[in-house]
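For reference, the structure discussed in these notes is given below.
Apart from one protein chain that is not included, each protein chain of the complex appears where it belongs.
== chain A ==
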Amino acid sequence: MREGSGEGLSANAAPFNLPSPDPSRQREGREIEMHIRPEPAERHTLAVIVDNEPGILARIAGLFTARGYNIESLTVSEITHDKAVSRITIVTSASPPVMEQIMAQLDRLVPVHKVVDLTVEGEHVERELALVKVAGVGEKRIEAMRLAEVYRGRVVDATTSSFVFEVTGSFQKIDKFVELMGEVGLVEVARTGIVAIARGRDAA
């Protein structure tokens, strides 16, 4: 029987007629290819207020990987004098049902005080800071300096053949600035990731 003829099952023959399974699910000998379908997603910025205990960042980041959620940006820092509470800003993209799950799953973690979806709660401000190192001499060096002025970058380090610019703004602005620097001697970039806060007088 291990050869698998399927016989021997006839002893189990049904004594009555009943709805049979959907035949489209069983295709003898035909190969039906399967493809992974991507899900539509929209971008959300979350503020997660947590107890600042060891492992909290791994707990949150790990939740995202374990459940297959995206992280586009994640920043964290202590926000109280006693360093007991941290604020984590997460930028993720997900479909609305997955977004609802992300919120619920984060909220379920024991050390989490509060989870706020800034994108749906109302208007908010997002900022990112980048340090951008550019090397070059002559015309390229002058052009880098000019562009930095346009982008309100500050020079925080300089040698005769290089600059480090500090530039702050939306992630789109920083993307654009870094792209431009690529043409005038970009060496490396360090970015903080996005922090965000709700507009108006109330806490999120």
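Criterion: a residue touches a chain if its C-beta (ideal position, glycine included) is under 8 Å from a C-beta of that chain, and two chains touch if they have at least 3 such contacts; residues count from 1.
Here, contacts and distances are computed from a predicted model.
Selecting from "Cytochrome oxidase maturation protein, cbb3-type", "Thiamine-binding periplasmic protein", "NitT/TauT family transport system permease protein" or "Acetolactate synthase", the unshown chain of this assembly corresponds to "Acetolactate synthase" (UniProt protein name). Summary of contacts with the chain left out: across A:42, A:78, A:100 or A:149, the touching residue is A:100.
Per the touch definition above, the residue from A:76, A:90 or A:112 contacting the chain not shown is A:112.
On the side of chain A, the interface with the absent chain consists of residues 1-6, 8-16, 18-22, 25-34, 50-51, 54-55, 58-59, 62-63, 66, 97, 100-101, 104-105, 107-108, 110-113, using the contact rule stated above.
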